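One structure is given below, represented as C-alpha cells, and several questions about it will come after.
A single protein chain has been omitted; all remaining protein chains appear in their positions.
Should a chain be cited, it is by its letter among A and B, assigned in written order, with residues numbered from 1 in that chain.
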Amino acid sequence: MSDTTAVAAHGVPDDHGAHHPRLQHHFDTLDQQLYASTFGMWVFLVTEVLFFGGLFMAYIVYRIWYPEMFVHASSHLNITLGAINTAVLIGSSLTMAYAVNSAQRGASPKEQVFWLLSTMGLGSVFLGIKVIEYADKFKHHLVPGPNFHFEDPAYQATAQIYYSLYFALTGLHATHMIVGIVIMAVIVRMAAKGNFDAKWYTPVEIMGLYWHFVDLVWIFLFPLLYLIGGAH
Amino acid sequence: MSAHVVGNRFTYFLVFLALMVGTVVTVWVAEIHLGWLNLPVALAIAVTKAMLVILFFMHLKDHPKLIKVTFGAAFFFFAILVAHTLSDYLSRETRGMPTYPASGLISNQ
Partner (left out) sequence: MEASIAKPTNYLNATHGAASWFFTRDHKRIALLYLFSVSAFFLMGGIFATLIRLELLTPAGDFVSSETYNKFFTMHGVMMVFFFLIPSIPATLGNFLVPMMIGAKDLAFPRINLLSWYIYIAGGLFALTAMVSGGVDTGWTFYVPYSTAVSNTHVVMTGLGIFIAGFSSILTGFNFIVTIHTMRAPGMTWMRLPLFIWAHYAASLIMIMGTPVIAVTLLMVVLERALGFGLFDPSRGGDPVLYQHLFWFYSHPAVYIMVLPGMGVISELISGFTRKPVFGYSFVAVSSLGIAFVGFLVWGHHLFTSSQSIYAGLIFSFLSYLVAIPSAIKVFNWTATLYRGSVAWDSPMLYALGFIGLFTIGGLTGLFLSAIGLDLHMHDGYFVVAHFHYVMVGGTLLAYLGGLHFWWPKMTGKLYYEPFARVSAVIVFVGFNLTFFPQFILGYMGMPRRYHQYPDIAGWQVLNVLSSAGASILALGVILPAIYLTYSWFKGPDAGPNPWGVKGLEWETASPPPTANFDVTPIVTQPAYAYSNEDAHV
C-alpha cells in the first residue's frame, strides 16, 4: 500500500558530516539555504512594489485630474535638497554594494563594518535632510489638514491632495529607511564579530537587496514629486 | 540554482557614476520647458536609473530566471492595477456634469 513513494532506507539521509554552523536543519545544503533566502527577499520586494504601487496609483489619477495644481503645489519643494538627497541615496547604494561585496570576499571585519557604517551614515544624512524639508513644510502650513494654508487661494482645497501624496509617499519611504538602518545596525554588529565569510553572508546580501529597493523607490519619487513643471 | 553572485567593484563604481549623471541630467532637463514631453523624459531617465540599480546593484541580470520572472511579475501586476483603473478614469463621460477644472479651482471655495 505504501509503494507510491519510496520512503525507504535508501532515501536521502541527514548528512551530519561537514555541517556549516549556519546551516539550518530543514535545509539540505548552504547553497539551497542561500537561494531560498535570496529568492525570499525578492518575493518580499514584490510585495513592496505593490505596497508603494497603491500610492503611485493615487498619484497617477490625481495628476491626470489636476495637472496645473501639481505644478503649483510642487513649486514649494526644494529641488536642490531633493537632488542632494538623490545623490546621497545613490551613494549609499554604492557603499551597500561594496559592503555586500566585502562580505562575499571574506574581507576583514573592519572593511565590512566600514562600508556598512558608511551606508548607515549616508542614509542618516538623507533622513536629516528630510527632517529639514518636513520642518519647512510645517512652518509654511503645507501639512494637509485643518492647518493647511496655500498662498494661492485657487488651490487651497486641491493642493492638499498633492501634499497628502507627498507626505504619504516620502513618509512611507522614510519609514522604510529607518527600519533599514535599524536592521543594518544589527548586521554591523554581526560583521564586527566576524560572522560573515565567503561561505555565509546571507544577511548582508538580503539587506543589500532591501536597501537598493529603497533607493529604487526614491529614484521615482524625486522626479514625480520635485520635478513637475520645471524648476522655480 | 545558485544565488552566489560576486560583483565587480569597478562595475559598481561605473554604475554609480552613470546614476549620478542621470540625476544631473534629469534636473537639468526639468528646467527646460518641453511641455508635455517633460514627464515622459523624466520617467525614461528614472526607468533607466532603476534598471541600472536592479540589474547591477541587485544583480538581477546574473540571477536565475525564476527571480527575474518574480520581479517582473510585480511590475506586471502593478501595470494591471494602473491600466485597469485608468480604463475607468480615462473613459468617464462627464457631459453636463460639473467637474473640477485642471487647476483645481472651485469657484465657490
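Points to keep in mind about this one:
Going forward, a residue touches a chain if its C-beta (ideal position, glycine included) is under 8 Å from a C-beta of that chain, and two chains touch if they have at least 3 such contacts.
If you're wondering where the values come from, they're calculated on a predicted model, not measured in any experiment.
Of the candidate positions A:Val88, A:Leu165 or A:Val188, contact with the hidden chain is made by A:Leu165. Across the interface with the omitted chain, subunit B contributes residues 1, 66, 73-74, 77, 80-81, 84-85, 87-89, 91-93, 100, 104, 106. Of the residues in subunit A, those that touch the hidden partner chain are 1-2, 4-13, 24-28, 32, 35-36, 39-40, 43-44, 46-55, 57-58, 61-62, 65-66, 69, 144-146, 157-158, 160-161, 164-165, 167-168, 172.
Going forward, only the chains that are shown with their structure count from here on.
Put simply, subunit B touches subunit A in their complex at residues 1-4, 6-7, 9, 12-13, 15-16, 19-20, 23, 26-27, 30-33, 38, 42-43, 45-46, 49-50, 53-54, 57-58, 63, 66-67, 70-71, 73-75, 77-78, 81-82, 85-86, 89-90, 100, 102-106, 109. Residues 31-32, 34-35, 37-39, 42-43, 45-46, 49-50, 53-54, 56-57, 60-61, 64-69, 79, 83, 86-87, 90-91, 93-94, 96-98, 100-101, 104-105, 153-159, 161, 205, 208-209, 212-213, 215-216, 219-220, 222-224, 227, 229-231 of subunit A are the ones touching subunit B in the complex.
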